[in-house]
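All protein chains but one are shown at their positions in the complex.
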Amino acid sequence: MSAPPSDSRQSVSGLGEPGQRLAVCPGSFDPLTVGHVAIIARGLRLFDRVIVAVSVNIRKQPLFSFEERTTMIREAFDNDPRLQVEALSGLLATWARDRGAVAILRGLRAAADFEYELQMAQMNRHLHPEVDTVFLPSDPGVSYVSSSLVKEVAALGGDVRGLVPPNVHAALMGRLGTRTP
Amino acid sequence: MSAPPSDSRQSVSGLGEPGQRLAVCPGSFDPLTVGHVAIIARGLRLFDRVIVAVSVNIRKQPLFSFEERTTMIREAFDNDPRLQVEALSGLLATWARDRGAVAILRGLRAAADFEYELQMAQMNRHLHPEVDTVFLPSDPGVSYVSSSLVKEVAALGGDVRGLVPPNVHAALMGRLGTRTP
Amino acid sequence: MSAPPSDSRQSVSGLGEPGQRLAVCPGSFDPLTVGHVAIIARGLRLFDRVIVAVSVNIRKQPLFSFEERTTMIREAFDNDPRLQVEALSGLLATWARDRGAVAILRGLRAAADFEYELQMAQMNRHLHPEVDTVFLPSDPGVSYVSSSLVKEVAALGGDVRGLVPPNVHAALMGRLGTRTP
Amino acid sequence: MSAPPSDSRQSVSGLGEPGQRLAVCPGSFDPLTVGHVAIIARGLRLFDRVIVAVSVNIRKQPLFSFEERTTMIREAFDNDPRLQVEALSGLLATWARDRGAVAILRGLRAAADFEYELQMAQMNRHLHPEVDTVFLPSDPGVSYVSSSLVKEVAALGGDVRGLVPPNVHAALMGRLGTRTP
Amino acid sequence: MSAPPSDSRQSVSGLGEPGQRLAVCPGSFDPLTVGHVAIIARGLRLFDRVIVAVSVNIRKQPLFSFEERTTMIREAFDNDPRLQVEALSGLLATWARDRGAVAILRGLRAAADFEYELQMAQMNRHLHPEVDTVFLPSDPGVSYVSSSLVKEVAALGGDVRGLVPPNVHAALMGRLGTRTP
Partner (left out) sequence: MSAPPSDSRQSVSGLGEPGQRLAVCPGSFDPLTVGHVAIIARGLRLFDRVIVAVSVNIRKQPLFSFEERTTMIREAFDNDPRLQVEALSGLLATWARDRGAVAILRGLRAAADFEYELQMAQMNRHLHPEVDTVFLPSDPGVSYVSSSLVKEVAALGGDVRGLVPPNVHAALMGRLGTRTP
């Protein structure tokens, strides 16, 4: 009787086709944490492929280069062929649409995260409604872990094992050891 | 180098297989609103099939029977074969796992929603980690629409056209007209 | 050049006319607290007249009757002729519109209040856009005072002087003394 | 019986007089968005006059000069004589008091906004209790629109029509076209 | 030079004396969860003695009697002599003051908890400023665990081992087995 919303039916050029669903997981990943690993792994169960979109902000000096971050992410997932890592440029929503993604994947740790993420998701859907934003609630045990806090703690000599994957921990120790001899 | 989390690889009996991904969308749907319609429609783009799990709480007297709610949901989606409607019984996480769902789908309207939903999602993942919870941010234009507020407004004579699908609006007018002559 | 929003110009039958602006301040006021007094007093500076809309919920057994609450509010404002007290019936937005109000006035004490109040305000504006909702932030010293908490504390023998106006305090002591001899 | 709060009665030199009520609406307006337009338009219905107080922060390099912003605001309201645009200097509360304003007008989009705004409102009332702060809840459809997000999206080539008034859109395209050829 | 706040100096009849500091930890504990255990254990490190104040609400039908709850709490702490369990009656703040407590101890799991707890804490300090309220942030791994959710999950057959102490788990299985044969 009442017509369904038109976007529940057709799909444009592969978007939303069974077996081809792609999600984009954006972030700085400077460095990858166990929180990121959990979100990406959950994305690989929910979707057919995941592209990790590494933002490369020329104004901020990262701890690890884009190439280092890419290598660490690939290693942490044992080069899973369903996972790609790319540098994000331009508008995230357009970038995701151009790759045929059905979803932008974001982890949510706390209510404060949610409000910022909601604003971004609504803007992204305004720009390209065919790309949805999907929020995954963080695992309770890692809700306090963020890249910036991990870097701050590690730089001051705190033990961050368990908060980042083992390969990232090794890289972090090498990098910070160089800086703080 | 570092081993990936084991759950990113194998899948148990069809869970997470391409082309077979199923999401469960739980709620009371008493009645279906335009907010619900948007979430279900988005679920049908992200997943291969969606089961709407209608909770039937014997302690609460609903406005519409389970059969009426089922009919209204099916009508609103023009009997889309990828959409099923079932009565939820027992634990949601177990119910979803038993149907082979990869995800429980929930709309998020506001930060206050988020905190309650996060608690439920973390409990559900504790019970059955193979069923994830996926949050979709509400469309900004309908963030204030809920079934209970719609019923309250309609019962007091307010105009709720546009807040529910047309078939639900007709049913609501019929039901409330009977009650408040 | 660009046309202004049409509702910034004309006004319908006295709504928004200088010297005639009316605000409605809804609530249960069971009983009036110092927080309510502050909000109503501020409303009387911002608008020409204020109607206190006392909700009379037949399902809830109030501590004070509508007549008692009305008397206490009038007394607390020394029968200020710019303040009226009426029983609210039906939809608040329609009720306010019918009285020619330009605004519904609500105090905001905390972020949790805000989310519920935002939902109600957006629904009310959906129903009758000509009646706005205006939020006034609570005074910091009384942000923890609510009618229900005051009643609970007073019923258990706690001292609530200073949390309600003197006439309400006297009435509260009389009423609770009757109940808990 | 109980004396009313003294500030509900007298008013100092025109503050709060019928027909003369003035509200100040502060912000950067770099640039004006449809969210700002809605708040100012609602202010013009609630009060007799509105002064838009454009903050001119010498530390931040704006996209548009104070003069450009002023022109865009006046144009968007078709030079409504009840609307003035001025540069804000010094303390907002003192500035508003000196102009005889009864209220500072702020739009609230989300709970996160609210906490910051509540702090500022309580400080402003501490400084000058005769100037109140009035919050207007944002329209649900534009709750994700902010000047900074609009600039960021437009600079990356995203379509922001509908998020700003037409005259601002034209100016934005001209300005960013100059910058990103 | 400037005088310190007077309440930082003297203490009334043992309140705040070294070696005698007592905290009250209120709740329903129907039943005790691992979240409660963690908060009480942390209280025993921060204070010299802890009284668990079990609220006995005659309007709500608890799953376990006051005696059963008391036994389970004592058992979980191996009858630690520094821990007492008592039935709470009347106003919490007065009850705590009468026992010479310096603090009321509350776990905080989420921002939504915080707002309610802040209101109660400010009221309690208004009533008896000599009894402070101390919030302990929940351990991240158990932030989703509450007595009511544990009961709901267990009643529907979900596995709640690890969410309550072993003795409580045994009691819960016995009680719910009786009810749902």
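Labels A, B, C, D and E are assigned to the chains in the order they are written; within every chain, residues are numbered from 1.
Following the convention adopted for this analysis, contacts are C-beta pairs under 8 Å (C-beta built on N, C-alpha and C of every residue); 3 or more make two chains touch, one makes a residue touch a chain.
Remember, it's a predicted structure, so these values are computed and weren't measured experimentally.
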Given the contact rule set out at the top, which of the displayed chains would the hidden chain touch in the full complex?
A, C, D, E
Determine which one of A:Ala53, A:Ala111 or A:Ala171 touches the chain that has been left out.
A:Ala111
With the full complex in mind, choose from E:Leu136, E:Ala155 or E:Leu176 the residue touching the hidden chain.
E:Leu136
Missing-chain contact among C:Leu22, C:Ala53 or C:Val142 belongs to C:Val142
Missing-chain contacts on chain E, rising order, are 1-5, 7-9, 11, 15-16, 18-19, 21, 37-38, 40-42, 44-46, 48, 75-78, 80, 102-103, 108, 111, 114-115, 117-118, 121-122, 125, 132-137, 139-140, 165-167
Contact with the hidden chain only, please: which chain A residues?
110-112, 143-146, 149, 153, 156-159, 163
Pick out the residues on chain D that sit against the missing chain.
90-91, 93-94, 111-112, 115-116, 118-120, 122-123, 126-127
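The rule is short, and it goes like this: only the chains that are shown with their structure count from here on.
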Between chain A and chain B, what distance separates the C-alpha centroids? Give it in angstrom.
26
Taking each chain's centre as the mean of its CA atoms, how far is chain B from chain D in angstrom?
39
What whole-number Å value describes the gap between the mean CA coordinates of chain B and chain C?
36
Would you give the residues of chain E that are in contact with at least 2 other chains, written as numbers and ranges?
110-112, 143-144
Chains touch one another in the pairs A-B, A-D, A-E, B-C, B-D, B-E, C-D, C-E
